[in-house]
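All protein chains but one are shown in place.
Labels run A, B and C following the written order; every chain starts at residue 1.
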Amino acid sequence: MSLFQREREIIVDNEFTDSFDFEEIEEFVSGASKNLFISHRFATSDKMQVQPRGGFPTYEKVFRLYEEFKSAGVDILPLTIDSNTRLNDYATARKMLELSEENDTDMLNGYPLINHGYRTTRKMMVHFDTPVSLRHGTPDARLLVETAIASGIFEIEGGPITYLLPYSKNFPLDKAFLYWKYVEKVCAHYSQFNEAINRESFGPLSATMQPPAIVLAIQIIEMLLSLEEGVRSFSVSFSQSGSVVQDVVSANVLKRLARKYADTFGFTDAAIHLVYHQWMGAFPRDKFFSDSLITTGTVIAAMVGADKIITKTRNEAYGIPTKEANALAVANVQYTLGILRGLPAISDEREEEHLERMVDAIMQAVLNDDADTLWRKVYNSIKKGYIEIPFSPHIINANEVITVRDPDGNIRIYDRGRLPIPDDCFEYERSKIELPEGKRVVEKIIEDIGIMQ
Amino acid sequence: MSLFQREREIIVDNEFTDSFDFEEIEEFVSGASKNLFISHRFATSDKMQVQPRGGFPTYEKVFRLYEEFKSAGVDILPLTIDSNTRLNDYATARKMLELSEENDTDMLNGYPLINHGYRTTRKMMVHFDTPVSLRHGTPDARLLVETAIASGIFEIEGGPITYLLPYSKNFPLDKAFLYWKYVEKVCAHYSQFNEAINRESFGPLSATMQPPAIVLAIQIIEMLLSLEEGVRSFSVSFSQSGSVVQDVVSANVLKRLARKYADTFGFTDAAIHLVYHQWMGAFPRDKFFSDSLITTGTVIAAMVGADKIITKTRNEAYGIPTKEANALAVANVQYTLGILRGLPAISDEREEEHLERMVDAIMQAVLNDDADTLWRKVYNSIKKGYIEIPFSPHIINANEVITVRDPDGNIRIYDRGRLPIPDDCFEYERSKIELPEGKRVVEKIIEDIGIMQ
Amino acid sequence: MRVVTGVVGNDVHVVANRLIDISLKERGFEVFNLGVNTYLEEFLDAVIETDADILLISSLNGEAEGWCRDLAILKSGYDIDERVLFVIGGNLTVGEMSAEELIPRYEAYGFDLVFHQVDLNEGLDILENRMRERLR
Partner (left out) sequence: MRVVTGVVGNDVHVVANRLIDISLKERGFEVFNLGVNTYLEEFLDAVIETDADILLISSLNGEAEGWCRDLAILKSGYDIDERVLFVIGGNLTVGEMSAEELIPRYEAYGFDLVFHQVDLNEGLDILENRMRERLR
């Protein structure tokens, strides 16, 4: 038995899991319906795939949620995991699940996949015969991903940076890298048997004033870390920035650079997809305004040419959406995509070159690090502040970069911290910023955070 | 007294009007608040002006409608006239108004302006101190426009073609031209005393499969007919076509050509504005889909750079909207305009040149007609079928042009009838059309009419 | 089978009328289309002139009720065959009203089939079925 296989045995041998039958699971994956694979869907459909978020504690409620989504015309189903499971606290998750089942109220903010187990969960996945995407935010997702794939969930979101810096205060970074290395390997392993398991990075980060240069660099890095372990179907992503042009520029550059870096690293056979998240920041309280914001995001997604769109709901400012509100958003987005015709191909050469140079510069700084492996280079770069995420709650995050919006709504770098971008690029960014006489930067930032409200 | 003034005296001397005091009216216009003039608003604001449609029988209901609009953040108020008044049937309008007042139900589908009279109506206009746009659809709008301006309504929609061919079955065309000549003169006359009275053409026409070449030619013609009589502030318009690129192309060409023809005719001092109508065709029955369609239209309006947008409501497929539904649309449109930032400047040179050549060709054919005045040239051109409106109910309309959508949703000319467009342009149009094997043109047209449903 | 059709009153919405024309012809009816802006008297005249089996009225702009409430009175003045089927469809009220509330009213005015916000071909299918039943 290989070392890796031994590690897997240990991981899945847990008092909260029923025994893992790896042989049976491989057989299941080998024979699984192509319809369960988003990688297959991407390969065979030109339509932008519509995917909401969502998960409930009990099997029945998720089942009903999926039915609702299906009748709204969903393309990809989500499975959002509860926060105890995210923190590997399966005991609490079990207790809360039991309470939820007994009292018919939700005591968890998602589906405790480990407690339900793959044998049960698989029934649902096979029943709906639709690709499912695992949404979690777990630094140590090893057992979760084993269970997900065994259940028939063939897309795994996240990554060592994007599921850590925005989601955690002090989880050790090096551990996150190693745990995710395991996840990549498992995904690569199962990809041999049938269509590829798709991995997706989480580009929205903290969803607040993220400069595209940072988002894109992180997307490319997580893609490379994944491809290095053998994954061959990967989605890079980002979220609506608040400026249409900036979204278009980000999409064009991200598509180009992701391909370039994948090829340079020798992964010419990897399929790369683009995912667009509707506005991830603070939503308006008015539900009709939220609808408008959602539709606007859909139009932009179509303009940037995304392969998949991840939807929000009119309840966003309030709380976890009801299944009805969630399905309504899916139906509206599908309707909007259906009526959008004759979209122009847009580009902005100057901005694209500018962004490309910044991303390349960050990538060079990372790749030039002395360490021997890519993940260590990245780890060092984060510690050195070459990479950081504005509004990350994590203690290791440099917290030096400051961004504000220019008059067109583009997010610009006001203070570059230790970001290794060329001086002239930084000057260009600064030149775009207009701070009205007497207005302090913080006031501007507060205003900029709330632009959709 | 001039001949024209004598004509005016006759027109306003009507058993349904209270006596017209022209001197007082001129004084009123001279001293009127600048806020009542949309021409002034256009000159002093860069913001896209948001205007709904709407009108009710009684003064009180219009008052409450305006209050609702104001609190939704409206920029321009509408006054939609009832259909009896449109047909100059003031007796029926009076009866129905009385019934409406007595029974507190609406027996008219708009405001019977003649019956209310200018003295009463002016109170409302002065109270709200906001530009009001007169929406009617009246071939003989002479008395209506006299009353409107005397009331403080300083924007008049319509024109001899656009308020006739889509709105009437057999009203004589030559009469329409002469009656509208009167309207233009009155508008020009009052424009001397204060800011200019704005005239607006109705570009949506029959709102069904209108090819841009026809729309643009008619817009330019109505503009010239108006400027000829001394009007100096004019809005050309068109409605959402169903293809984003086609809208952008139409807007770019219309702005360019309207200016060009105005200048060529010596009206270099005329201010020309662009108005965009949200989707005017068949709406979906689902009200949330209607919201999505409305928001999509708002995004496109912003992309084409309209000076004003005219809104629809989520009730469109059902009936005359309630004031609440109407105001909701205004609020949503304002919200959407508020969050749209960093819009790209789009153009499509090839399509623009192509459209420009078609419009120029139609204009040349019209201008080359033997007649001595522009309105007669236009009149002849319509009779000859050089100009026609698909899906016009009017008996004089040629009804030969057939249009279908290409795969990108652009409306293309399938049969050019007697439209004087160059052969190579027509070939280009035809080359874009793809009719699936075995599909009949009518099936395709039916499908194309219902694309937003 | 002969059908007289058109749009009643001061209504200029011609699009559905054009489609009805096409669809009726495709279904094998002989169609006399009076177009938009047609008054009730004109419809009844045409029914008699053409010896039609069906009168199929459209109304879209919400005015239908005002124009049709006098149908019964008017009918009695004409010598119209009992067997002529009176059909009306489109958007039959100003504002919003449920079909349950609306249909009985129009039936009371003298219509045999009433289609409020019903798709054209759905309505014409029902019409054809009704005519087939009659023939049996």
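One rule holds in what follows: contacts are C-beta pairs under 8 Å (C-beta built on N, C-alpha and C of every residue); 3 or more make two chains touch, one makes a residue touch a chain.
Note that the structure is a prediction, hence the values are computed from the model and not measured.
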Check your understanding: What shown chains does the left-out chain touch?
Key -> A
Review point. Of A:178, A:345 or A:442, which sits in contact with the chain we cannot see?
Key: A:442
Point to revise | Residue among A:168, A:326 or A:381 touching the omitted chain | key: A:168
Review point. Among A:35, A:58 or A:83, which residue is in touch with the absent chain?
Key: A:83
Point to revise | Touch residues of chain A, complete complex, unshown partner | key: 83, 87, 106, 109, 166-170, 206, 208, 282, 285, 315, 317-320, 322, 391-393, 442, 446, 449
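FYI, only the chains that are shown with their structure count from here on.
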Study note, to complete from the structure: At the largest C-alpha centroid distance from chain C we find chain A
Revision key, fill the gap. Using only protein Cα atoms, the chain sitting most centrally is B
Practice item. Round to the nearest whole Å and give the separation of the Cα centres of chain A and chain B. Key: 46
Point to revise | Whole-Å gap between the CA centroids of chain A and chain C | key: 56
